[in-house]
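Would you mind keeping the following structure in view while I ask a few things?
All protein chains of the complex are present and in place, except for one that has been dropped.
Coming up: subunit A.
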Amino acid sequence: MKAKSLYQRRLVNFIMLSITAGCALFSFLVLVMLIIALCKNGYPALTKTFFTALPAPPGVDEGGVSNALQGSIKMILFSALIGVPTGILAGLYIGELARNTRKADFVLNACGILSGTPTIVTGLFVYTLIVIPSGHFSGFAGITALTLIIIPVTARITAEILVQSSTAMREAAFALGASQWNVTFFVLLRAVRSGLASAILLTIARISGETAPLLFTALNNNYEADSLSQPTASITVTIFQYALSPFAERNDIAWGAALLLTLFILAVTLIARYTGKPQYLSRPLR
């Protein structure tokens, strides 16, 4: 058996390192180019009018997206308020209270399939469920669609985090004579809360960028919706419609809205990374 030459081994090592580093550089460059393009085209649009004015008629300057901002904030907020607690409770059931039972496996699989469903399908589902019977698009329908996206994702994340949490800590809490709900709420949930919070923030960042489910449900509105039963504007649908518009000033606003959305998602992601530092990492090393 002939030994491989040292030169050959170094060469292979160098080539593989170069390929992986090249791919990493490529994906990083794409991100940088995207952010540069967004800033260059979007920043000039971010004027005071952009935030405060309603959309102007085509061809007229001085238009803004205040209605879409308000609509997006409302829909994201309400869907998170309903979806996150429901998802966490469902996750607690799957990951702890009914752990390792067939019921829990079934719900976990259902959540897996639901969170993998293309969101446009969720949009269509809510369209047939709410929009058609009520006869019009509405903010409620938009909130329903976003909530249906949040619940399975949150439930699955909660269950997975709980299953990975320390068995010893669980046993220790039960060994003190604590009841199941006490262990679940006061010890386990507490132990995973930072990881859970960051996962939930990421989910919220994800739904903030959703366009397809809102197209079928909340649609759009040139004015500020008085109530959630009216069609409601959102930043993402505005970007979609304005970017396709033949009018240059609308294209500019679409760039501005895209930059705003990206900055928001970037901020949420950074907060999630910061809060997500698992507490056990702060335990002394031994």
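Quick note on the criterion: contacts are C-beta pairs under 8 Å (C-beta built on N, C-alpha and C of every residue); 3 or more make two chains touch, one makes a residue touch a chain; residues count from 1.
In the analysis below, contacts and distances are computed from a predicted model.
Considering only "hydrogenase (acceptor)", "Phosphate ABC transporter ATP-binding protein", "Multicomponent Na+:H+ antiporter subunit D" or "NAD(P)H-dependent oxidoreductase subunit E", the record for the omitted chain gives "Phosphate ABC transporter ATP-binding protein", by its UniProt protein name. Listed residues A:Phe186, A:Tyr223 or A:Tyr274: the one in touch with the omitted chain is A:Phe186.
Per the touch definition above, the residue from A:Lys74, A:Arg170 or A:Arg250 contacting the chain not shown is A:Arg170.
Check A:Ala178, A:Ala243 or A:Leu263 against the missing chain and you find that the one touching it is A:Ala178. Seen from subunit A, the chain kept out of the figure touches residues 100, 166, 168-179, 182, 186-187, 190-191, 193, 279-280, 282-284, 286.
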